[in-house]
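One structure is given below, represented as structure tokens, and several questions about it will come after.
Here the complex is missing one protein chain, while the rest keep their positions.
First chain written, first letter: the chains are A, B and C, and each begins at residue 1.
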Amino acid sequence: MSTNRLESFSDGVFAVAITLLVLGIDVPHVQPHHPLGHELIANWPQYAAYVVSFLTIGIIWINHHAMIGRLRAADHTILILNLLLLMTVALLPFATDLVATYLRHSNGRSLAAVVYSAAYLLMGIMFGLLNGCILLRRADLLTVSLPLARRRQIFGRAASGTAPYLVSVGVAFVSAYASLAICAAIAVFYALPIASGYESGSR
Amino acid sequence: MSTNRLESFSDGVFAVAITLLVLGIDVPHVQPHHPLGHELIANWPQYAAYVVSFLTIGIIWINHHAMIGRLRAADHTILILNLLLLMTVALLPFATDLVATYLRHSNGRSLAAVVYSAAYLLMGIMFGLLNGCILLRRADLLTVSLPLARRRQIFGRAASGTAPYLVSVGVAFVSAYASLAICAAIAVFYALPIASGYESGSR
Amino acid sequence: MSTNRLESFSDGVFAVAITLLVLGIDVPHVQPHHPLGHELIANWPQYAAYVVSFLTIGIIWINHHAMIGRLRAADHTILILNLLLLMTVALLPFATDLVATYLRHSNGRSLAAVVYSAAYLLMGIMFGLLNGCILLRRADLLTVSLPLARRRQIFGRAASGTAPYLVSVGVAFVSAYASLAICAAIAVFYALPIASGYESGSR
Partner (left out) sequence: MSTNRLESFSDGVFAVAITLLVLGIDVPHVQPHHPLGHELIANWPQYAAYVVSFLTIGIIWINHHAMIGRLRAADHTILILNLLLLMTVALLPFATDLVATYLRHSNGRSLAAVVYSAAYLLMGIMFGLLNGCILLRRADLLTVSLPLARRRQIFGRAASGTAPYLVSVGVAFVSAYASLAICAAIAVFYALPIASGYESGSR
């Protein structure tokens, strides 16, 4: 299978998932003597979660593009691993909604942050499996032939991006806020120009 | 009509339908003395249904790609049959939500599983009709000319994939869980490397 | 502007609008002694409206494809008229939901059918305006040059497809059911092989 339609379908899922995030931002209910401003400000976890999730999905999309761009064709295993990756991406609107809802409740706050970080970790693991399958098992499908050492380097660099999410899951048991700060920091790090080396390096 | 825009529109519907599945996973309501963990675990049918439906739609997409990839152009009948196929695909978020909701209620559990399996069966029948129309009635539109025996073989192999869903509908009247297990097993079977022969064989 | 990205964006809106129709099909609430079957059957207007709207949007998409396929480039007026057409297409999930909800209530049934038919009429009018702009005002942008008589014929045939919706709006004031039957009949007519002449004729 050529990668054109694989990219078109994947882009569709990424685009829908990233745009559905907005459904997690509530219009406050009208209440007689509560000023709207207070209600909007009280919803700040929804805005924060929206920004972090939007950035993260966007960055995964950029990396997905680089990964699939290296391929000239896809076999059955690549299609299925890509489907499993998209399954974790499409879960993020739920995980984002969960953490934004429970961040304001001491009961459940930590668990919601664990689920949120674990969703990213799962996405990172699926990304790593697909990347490893492409770079290490089906190097014959690459557009440009690369020596094994280089392929291992690209894979290792990408796979190491999963580690901070493992830390974030652990930290979530202690502090939901610290865990979310780690997720936000990861997103900001990859968005900074300094991170472009990681991605252009991996192309 | 060339098949480019047919693929682009179909990919769009598949991508939206598969991503809308996440709307069937609820963020539990905050309740004073119920731990969030219990509530999240109680929602397990939603996660199971999400995984099975996501895999199934994804596999249908892979097969749809192989089917349309054989065409160099589409006539009116193919466009309409494809539309009817998409109509059944777009119904799956509803069927998934229904079965996930009623799996926890003895009242309605079986019927919900019947509807869920029947939705897949309907999708399989529409897929078979479109495939049959392409392979047996409009072989002149194929990119690569294939002998009739080969076309009948591809069609037969694809059509036989509908049978397990017929079984699943029947089993649902007796046991909703067994019926869903069949649907899950079908999805897993087609996701396994062993199934790639069926699809590459049908290209 | 080349028409590639115009088609890609339009296909996206068509695909999202057609797939959002499923959100208008409700999972019945769990109620102790009401069998699920009765509740599912009572929702029949939702299924009927889903089928009619899905077919109609799909057929408009097929015709949109034929219309834009005739163009080699788009000017500002074409882009804006296309945007207004998409604005009416994207309204259909609302109109569908409205008519499916109120078909079971004598209070509001007729008005809901008027709104539903009027939404189709509006879509037909916007389609006619865009088609007229392309065929009669910007014939210089056509891929294949066509004589004026032929362009008038294509436009007339497409524009005449709006008339039945005008009838449907009028009939809705008297009988909601008759009005919806007209909408359904129009969709089925264009889906039948006999209608392909209208579209292939208009290519």
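Brief remarks follow.
In this section, contacts are C-beta pairs under 8 Å (C-beta built on N, C-alpha and C of every residue); 3 or more make two chains touch, one makes a residue touch a chain.
As the structure is a computational prediction, the values presented were derived from the model and not from experiment.
Touching the missing chain, out of C:Ile60, C:Leu86, C:Leu130 or C:Ala158, is residue C:Leu86.
Even with one chain removed from view, chain C keeps its contact list with that chain: residues 1, 5, 8-9, 11-13, 15-17, 20, 23, 75-77, 79-80, 83, 86-87, 90-91, 93-94, 97-98, 101-102, 105, 107-108, 111-112, 115. Summarising the interface, chain A meets the missing chain with residues 7-8, 11-12, 14-16, 18-23, 25, 27, 30, 32, 35-37, 40, 50-51, 54-55, 58-59, 61-62, 65-66, 69, 191, 193, 195-196, 199-200.
Quick note on the criterion: only the chains that are shown with their structure count from here on.
Taking each chain's centre as the mean of its CA atoms, A is the chain most distant from chain C. Central chain (C-alpha centroid nearest the global protein C-alpha centroid): B.
At the interface between chain B and chain C, two copies of one sequence, fewer than half of the residue numbers in use appear on both sides, so the contact is built from largely different positions. Chain geometry summary: the mean Cα position of chain B and that of chain C are 26 Å apart. Residues of chain B found to touch two or more other chains are 8, 11-12, 15-16, 20, 23.
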